[in-house]
Structures are given as structure tokens and as C-alpha cells.
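Inspection log for the structure reproduced underneath, given as C-alpha cells.
Some chains have been omitted; the remaining ones sit where they do in the full complex.
First chain written, first letter: the chains are A and B, and each begins at residue 1.
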Amino acid sequence: MKFIIAIIKPFKLDEVREALGSIGVAGMTVSEVKGFGRQKGQTEIYRGAEYSTNMLPKVKLEIAASDEIAAQVVETIEQTANTEAIGDGKIFVLELASATRIRTGESGETAL
Amino acid sequence: MTRSVLKFAVLGLGAASIAQPAMAAVPAAEVVAPGTAYILNTLLFLIGGFLVMWMAAGFAMLEAGLVRAKNTSTQCLKNIGLYSIAGLMFWVCGYNIAYPGFAEDSLGLIGGFTGIYSMQDVGTADTETGYSVASDWFFQMVFCATTASIVSGTVAERVKIVPFFIFVTALTGLIYPVVVSWEWGGGYLDSVHGFSDFAGSTLVHSTGGWAALVGAIIIGSRAGRYGPDGKVNVFPGTNIPLATLGTFILWLGWFGFNGASQLAMGTVGDVSDVSKIFVNTNMAAAGGVVTAIILTQLLYKKADVTMALNGALAGLVSITAEPLAPSVGESIVVGAIGGAIVVFTVPLLDKLKIDDVVGAIPVHLFAGIWGTLVVAFTAAPDAGVTFMGQLVGVLLTAVWVSAASAVVWLALKYTIGVRPSEEDEVNGLDKAEIGVEAYPEFART
């Protein structure tokens, strides 16, 4: 199994979620994060003093997926979240050693 | 100008309104019976008083919106506490110091320390004064509280609660009342220099501003605020709508602050003047807002909302020393220059590494000085206001308030200490001094 972490632009969230739903991803966990990367925030002026807001709002998705569909998940995110503009985000894939569904105690792929 | 001084009232405005109906010259359409005038004068103090009391909430919201979230609960506590202390101290000794009834031949510098102020008895009216003394006391008291509110914004986020409250006690019980005694109490500035400060650009706002400035210097800046090579680290406010709300509250309260400083509405002339004050006050604030928006847009290509808020307040402070005499156009200009002062001096203070969290020094001190000096030009020609007289008032206030504030802040610094430990400051005063976060996370849990 794989644990997929994707950082995307916030306004793409709904679209990505729907696209993932349509390829059979049943669950995911979402959080608001700030991203720091090549996409630079503007230098803002607040009360006459400059500051750089190089932390940009992003959304993080965490998706546990079986090995079979993991590649498809990555591809779907890549396609849906892509705006061809800098700052579109990244997808990281880690190995997932085990998964358990709390309600039933099931583990492994059926727990996803 | 003396102001609502009980002891002088028989000779002053109270007398005027009582005497009026007897004056053969008053046209029929303007006659107001003395009992009615008494009620209306009192009502002006009451309405003005509750509007200025409401400004305490305005300061609380403005400051709560501009400090970092980790210090927000503390800022709320400081604001409700200072308003309470100001009321108590003004009763314990403040009012009697402010209105000492200087002897005829006195220089009018040192007033009386005669202790607690006693209201008159229930059911009794004060027909000699032409208004209820309790209503006057209430109105004066909320001005005292305003002075303290100004300080809390500047020195936010790095002063412990207890020393802050001790400073407020000294400010409202002694420092502010002495300034008032010189002018509204009929003392030195009023009698010797013809100084004019209608509603307190100097007496209230600059006094608060000097106390804040001296405090900011003695206490130092917030940890990490100024980097090594002149770098200013920005700590953005955490709740802009609250800061906006606070500004609107202050704007509303200012109709009471300036309007009721007419001190009477028992004659058709007085109430007409109150009306003009409302208009001028509003328009000066509007001028300040528009100027701040245009300037930040031009200078920085963005409109800084916090500067617009400060601009409104600077406009209000600027017109406070003379909100009646100027034409509407002049009022707009006076306020607009106030707004410009803010836009230019906020970064200036940062250059000097004077850390003013909410911009109270530009708003209340710099715009207050501007507003006071310009009275020399906007006042009625026959009012006898001179630039030198105004300057003396500004300077005397500067000297006394700075010196007295420095003594108190330094005494606190070298005894119980003013600042929290660096660790407490980094973790936030809410954690160190209150124990309650303003906006706890996991609040949905």
C-alpha cells in the first residue's frame, strides 16, 4: 500500500476530490497548510514596513491507496490540479506498512 | 477655555442659560425655560457620556484586532480593567485635582488634592450650575478613561498586567487630571496663555500619546520586532474585522466626545453648534480615511486597511481641538492632513525602533499636536487664540506628561518589573498571565 501526500492549490480541492472519487478513491484526509517554494509570494507592505509573504496557502491531501491504484491516484491528481502555473504543488508517495479501520478492526487494503 | 467647572459655573455657561430668559434681547422663538435648559444640558452630558464610554469598547476591539492572537485575551482584560480603574481613580482624586477652583491670584499650576468627589444628594438638582453635576462628572470621567485606553494600545504585547494597571492608576489619578486643571480647570494655560483645546486634542489625546511614547521607549520593543540591520519584522494584526469594528465604535463615540464638549444644549445656539460639531467631526474623519487610502495606494500600490482605520482616527483627533469654528471644507482638510501624518509617521517610528503596536502615537500624539496648533488658524478671529499660546500648551503638556510618565514607568521597571520574561513573551501573555487563549484551537472538538 502507498501513503500519498499531495500539496495542491486550495481552489482545486473540489475538482481533485471529485476526480479521485470517480476513480474509486473512497476516502482521504485534508488539511490547510502553508507552502514555501519556487512560487514566491509578493512583497507586501503592512503599515509601511515590507514583509514577504512567501508562505502561500495550500491544501494537503493524504490518501492511503492500494498499490494497484496508487499510480492512477498520482496521475489523476497531477492532471486535475494542474494549472500550468508555478506553485501547483507536489505529490509525494511513501510506503504504507499497514492500515487499520478503527470501527471494525479490519486491516490491510480492505481498511482503506 | 474652562470647562464645566462647578465652582465657576455661576459666572459661566450655566449662568448664561439660567440668565437667558430674563435677558430682554432673546427673541421669542429662542426662549427656553431655565428648568428645561437644565434638563437639556444634563441630557447632553448623559448622551455624550455614554457615547464616550462606548469608546472604551472601541479601543478594546481595535487593539484586540491588531495584536497577535497569543496576546489577545490579555489585551481584552487590560481594556476592561483600565476603564474600571479610570472611573475609580477619577472619583478618588482625579476630578478634584482637575477642577480645583484655582484662587484668583494663583498661577493655576498646582491644583487641589482634596480627595473624593461627592455627588449631590438624591432628588436635589443643581440649578445654580445649569446642569446636574453628576452628569458632568460622568462625562469628565469617560474622558479620563479614554486617555488610559490610548496607552494600552501602544505598549501592548509586552507589559505585564499588574504594572500596566499601576501605570493606569497614576495616569488617571494624577497625570491626566493635572493637565486638565491647567486648561479646563481654569488654570495656567487657560488664564495666562488663552490656550484653546475644545474637546482635548492635547488634554486627552496628546496626554495619552506622550504617556504611550515614553512607555514605548522605556519598555522597549517587542521581542524580535527589529532585526539587526534596520530590518522591521512585521507582526500583522490577527483580526481585521474587529479592528474595523473598533474604529467604527470610536467614530460613533466621537460624536459624544466632541459634540457634548459644547457642554450645553439648553439654548438654540448651543444645540446648533452641537450639530455643526457633529458635521465637522464626521467630515474630518472622512478626510482622514480617504487621504490614507489614496496615499497608501499611491505609495505602496495597495490600500492598507489598517492605515485607513488609523486615518479615520487621526482625522478625528485632529479636529478635536476645534470642531466648531472651521467650515466643513476646513474640517476636511484638517482631518486629511491628520490622515497623511499617520501614513508618514507610522514607518518613521519603526525607523526609530519605537514599537507602537496599534499606531496610537501617530494617531493621538502627532495628529493631536497638529490639531492643537492649527486652532490658531481655524478658531474664530475674536477668540484670542495664538499660535504661541497653542504651542505653550503643547509643550507644557509634553514636559509634564513625559516626565511624570517616565518616573512611573522607570519606577515600575526597577521595582516589580514591567516586562514578562522573554519566554513568557514568546509564548504570549495570554498563556503567562491569563491562562485562557483568545481563540483556542480544537475549539470544534
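As a convention for this text, contacts are C-beta pairs under 8 Å (C-beta built on N, C-alpha and C of every residue); 3 or more make two chains touch, one makes a residue touch a chain.
Note that the structure is a prediction, hence the values are computed from the model and not measured.
Visitor: What stoichiometry, expressed in the displayed chain labels, describes the complete complex in this file?
Guide: Expressed as a formula in the displayed labels, the copy numbers read A x3, B x3.
Everything that follows uses one rule, which is that only the chains that are shown with their structure count from here on.
Visitor: In angstrom, rounded to a whole number, how far apart do the mean CA points of chain A and chain B lie?
Guide: About 52 Å, centre to centre.
Visitor: Taking the complex as given, what residues does chain B use to touch chain A?
Guide: Residues 232-234, 236, 296, 299-300, 302, 304, 306-307, 343, 346-347, 350, 359.
Visitor: Looking at the complex, which residues from chain A come into contact with chain B?
Guide: 44-51
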